[in-house]
Every structure is written in structure tokens, then in C-alpha cells.
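For this depiction, one protein chain was excluded, whereas all remaining protein chains were kept in their positions.
The block that comes next holds chain A.
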């Protein structure tokens, strides 16, 4: 089925794309290769004289010809002072262009996961640089990796972590993360030590503790690799969260084991006390990391409560607080990853309730952007670092490592699942187990940890370790990464359900939650639901009031969800371009509102009610159109996944829509009143405002016209050949918006107050309308119009 996709595209165009890609690559390699030697060759003394760059050629001349007045350097070359930022930018540019390139080659990217392609690119670039310069810059510097490249990815993962499935499966995830990683580490380390004892392999200098250390490095499932590969295969949420959660939480175990074995590799022996301290250390590292993260999360949430007036720096708070959480955890040797996850997950509900939706969009896009670039860079650097070395290939060691990793992973998963299934509601099937085992990818974290090894203490072993780590990483990313997609298809593993979350699901989820809590209470059993309910109530009562500004703190979850859903569907309706056809799936409140005035319950067949009944004539039409269309259009909402972005239901326009919805409700009440008196057609000589106050007389197809530019508004024009005066009320509003540029404020119309009887009523209603429209409505805390943000 991968070949099906390749059938698109014109042949000529396609033929040129690989060439384009290669050309791009070659250009960049040459650029980097040629620029870097220039930097190296430039003379070290490049003082920055005021006004002009010192040309290198002149620098030499200056010594000998100080008395000569040299000509004013019109064009100089000063590479050294911009060297580092320049190179960084070049790398980032390379990464981004590569990403672009892959999407232009659909055939390749459907077979090979992006991570593999990126490693290959890295290899090529590394090779290219080596050829040109004989020396590759040490790009996968550990500090760079752990402080710059890793945090954005983890923050992105933590901020958008789906909390509910994560918490539901927390026990399972912890089992896999902690027990599974421990098992892997000891199994691999122990058996490798045994392998090292084989007389013919020249490995006898590797002791037990270094082996265990190696085991602990290589055993951890890597979140970056997992994210990169699992993103593309779209498996069901349960498996995704299990493997991904495991990869995140095993960081604590890795940190502890790494430090433990590293310390004791020097000492040479491990006692029981050390083991015990190790366990305590693990608890401290894990819980400490979470606490630090949670603390920063709360502080960030509290800060966001007060950002009412300066919306622009809201995203900055989110990023900086999270980064601080990470760094603070690293200071104390706690698990930085867990701190970051905890910070993101804790602050998210409160921050999102407080910030403007532009900030929300900014945060989302920035996180996705940074994490995307980071991930690309990591894989490219992995390729480059492979070329760089240092390597020492030892057949026995490397093959033993690869095989042992696979074997231990499989045994670990099967064994653990056997135990876990006794405690789970929904058991993990064999297929699930296979995917979990197969999805245990290693990645750049293992490599960086290997790099971190002290050169002094691990003299001969370091190269062997590094080579083995790289081999395992390559193996998992290439082999497992490439084959997991066809395997998922083959095994018919359940895929992610693309169905959007419906209002019924939400209602039932809440209902079931309460039901189960109630049953637990009746049984007298303090179970999982009981505590969750307690936590929710505590949250609602104290925490939300403290951390969320204004009215939003009281809004129940169901209402918030419903509003988001409505808004999303309204946007969809607008984008589908028509007010005339309502998609039948849209839960418009219109037709149901018709039922309200009736006293008897509606007829029992819901199917007949699915299509909106237009029997009430023009009023209903107006009401429908107004309700669903009176809002600002946004830029077209593309839906993305992680390499693209997930279209959340809580995207743009949320509070705006609520505002307008409330206005709409008032508006339609007014219209209802108006319909009672306005039936007199206006004179052509009437002021436009008066004629506009008349309702359209025919239910026509209304077109939504998007303006050419400027403030996005919606004007609803009549398509009918009827009198051009009978333009809808909306026009007035639309024009007012364009004029005013400040929300739905209408100045009272400037016309001379007409004295005619019929029109007087109309005028009165017009005024009523203007008044209702100028009422900002409850809770209008949103300042939409930032002049310097588009």
C-alpha cells in the first residue's frame, strides 16, 4: 500500500525532486565545508575596530606597514565573531530544509520513517565535512544535547500529555518503566559480563560494574525515538501511552542506575548498603523531580493569573518556568525529564484557562516548532557523531549487545504483562505485548550518556561501548522503526480512532465517573474513583479559585467542553462556506430550541428531528444564520499531527465565540420581537439604517463573503434579486466592525430620527439592537485586538 501513494504527481515533477533534494544537500554540505575552514583559517587576532571590519589580509600588512595609511576597507571579512551563531543557524537551517525535503518525496517517506532519513542525512553531512576538513566538529556535545536539544521535546510531550489515559494506566506504565528497565539493565549487564569472559574475545578487561553501567545506559527506552516512530504509525491510544509513558518515566531509573554504577565503578565493589541507598536515591530522584516540576507548574499557573494586561509575554512564562524546572532538577541530580513533564502537565489546565487564545496558539506552535527542529537536529547529529567516532568495533560485544537487548526486552515485557494483567481491567493481549516489546527503541539519550562517560576511568572501554550503543540505536531506529508500520498493519493492531470526541462521550464519561464513585461509596470501598473524585473536588474548590482568574474558575467541565465543541463546529460550518446547508451532524441548538415553547414532549422519533425544520419560516432562517455565522473567521485551520499539529478543540476563538453567542441569544430575542412589528416595506428614500432594520422577506441562500483584507468579518448578502435595500441586519454590524475595529460596538445610527409611526418602532428596535450589541456581555475579559500581533 505504500506504492499507492507514489502514483500521484506528475512524472516530470517527480523526477526533478530527488535531484532537487540532492542538490540541496550538496549545497549545504559544501557551504558548511567551505565556511568552516574559512573560520579555522582566519587569523586569531580580529580586533573589532570601530566602524569597519578588519580584513584578514590587511592584518598582516598592518604589522609591517604601520606608517602607511591603508586604504579604507570597503569590504571586509570577519567570520570569527559570528562563527558560533552562524554555524548553529546553518545546522538549524539544514535540519529544517531536510524536513521540507522529505515531505516532497512522499514515496520515500512512506516507507522509511523520518528518523532514519535524518540519520542518513547526518551521515552524509558528517562524511562530507570529514572529507573536506578531516575533522568533524563535536556536535553531539553532551551539554548541548541535555540543555538545549532535549528539553523542548520533553516539554512538548509533557504539556500535551493526555492526562486521562496516562493516569488510568499509570500503574502499568510505572511497572514497565521501573521494573522493566531494572530488569533490562541487569540482564544485559550481567550477560555481557559473561560474554566478556569468553577467552577469545579481547574483552576481559571489562569488569562487572562497567558492564552493568553499560547495561543501564542501553536499557532505557528513548522518548525521542519513540515519539518519532510512533507518530507515524497511529496506533491506538492505549499502546501509544504505554510505550511513551514508559520512555518518559524510565529516566529516573536511568539516572539513578547510571550514577550508582559510575560511582562504584571506581570503587570496584557494591555492598548491600549501596543497593539500599540506591533504592532510596531512586525514590528521591523520581519524587523530587515530580515535586520540583509541580512546584514550578503552580507558580507558572499563578503567574498566568495576572497576565491580563500584558498578553504578549504569556508564552514566555510557560517556556521559562518549565525550563527552570528542568534546570533546577538537574542541579540536584533529580530527574529533569520528570520535572519537565510534571511542570507541563500541572500548569496546563490552569494556564489554558487564563491565557488568551492567541497565546495558547503561540505556545502550541512554538513548542511544536522547537521540538520538531530539536528532534531533527538530534537525529542529524547522531549521524554526524557516528562518522566522527571514536569507534572500536568488536564483533562479539556488539552482536551480543544487540541480541541481548532484544531478548531481554521481550522477556521483560512478557513477564511483566503476565503480572500486570492480574491487576488490570482491560488485559493486554499478545498483540499489544508484541507492539510494546517491539516499540522499545533506543536513541540519542543512550548515546549522550555514553559520551558522558569519563575518559579516564573507562580508558579502553569507552570506544567499545560507544560503538555498541550506536549500533543498537541504529538497529532499533532503522530495522525496528522501518518494520513496525507494516507489522502493525499485518497484525491488524487497533489504530487510533480518528473520531472526534462527541458531547455524548463527555456526558457519559462524567456520568460514569460519578456513578462509579457512588458505587464505591455505597460499598464503603476507598478505591481509585473515590480518591480521584476527592482530588477533583479539592481542585475545584480551592485550587481553581486560586489559580484561575475571573469567571472561568467556576465553569464546570461539561460546559467548557460543550462551548469548545460548538465553536469548533461553528468554524467548520463557516469554512465549509455556506449558511444554507447545515450539516446534519451539527448539533445546532436551533431546531431543538423550537421545542421549548411547546409544552408537550417532542415526538419520540429522534431521526425525524435530525434535519432542522424550517417550518417557522423566516425567523428560523435568520436565527440559524445569525447564530452560526456571526463570528470572525480565522485563518484556515489545517489539522496537523506532531510533525504537523493536532487540531485541538480548544483552538482559537473560544472566548470570542462565547461572547458572540451570548450576543446572538439576545439578538435573536430582539429579532423575535421585531418580527412582530416590522412588516412595512421601507421607502427607497429611507436612511439605509432603517431599511436594513427590515428582515429579509425570503429565505434565501446566504453567501458568506470574506473581505479582501483588513479586519476579517462576515457579511451576509442576499443572493436574491429582491430589493437591494432589504439587506440584513448583519451588514450594519459588519460595517460597524470594519469601521470601529473594536469588537461589536455599534454607534447609534446617525440618521435623523424619523417620525413615521411604523419606522418609529423600527428605530426603537434598532436602538434596542444597538444597545444589545454594544453590551460586551458577561465575562468579556478578552482583549482581542493586539495592534502589533497580526
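We adopt the following convention: a contact is a pair of C-beta atoms (placed from the backbone, for glycine too) under 8 Å apart; a residue touches a chain by one contact, two chains touch by 3 or more; residues count from 1.
The working rule: contacts and distances are computed from a predicted model.
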Protein that the absent chain corresponds to, by UniProt name, given "Glutathione transferase", "WD repeat domain 75", "Large ribosomal subunit protein mL43" or "Calcineurin B homologous protein 3": "Calcineurin B homologous protein 3"
Sole contact to the chain not displayed, among A:81, A:197, A:427 or A:483: A:427
Per the touch definition above, residue among A:71, A:85, A:199 or A:524 touching the missing chain: A:524
Touch residues of chain A, complete complex, unshown partner: 168, 238, 421, 424-427, 497, 499, 501-512, 514-525, 527, 529-530, 533, 537, 554-556, 558-559, 562, 565-566, 584-589, 591-593, 595-596, 601-602, 604-607, 609-610, 665
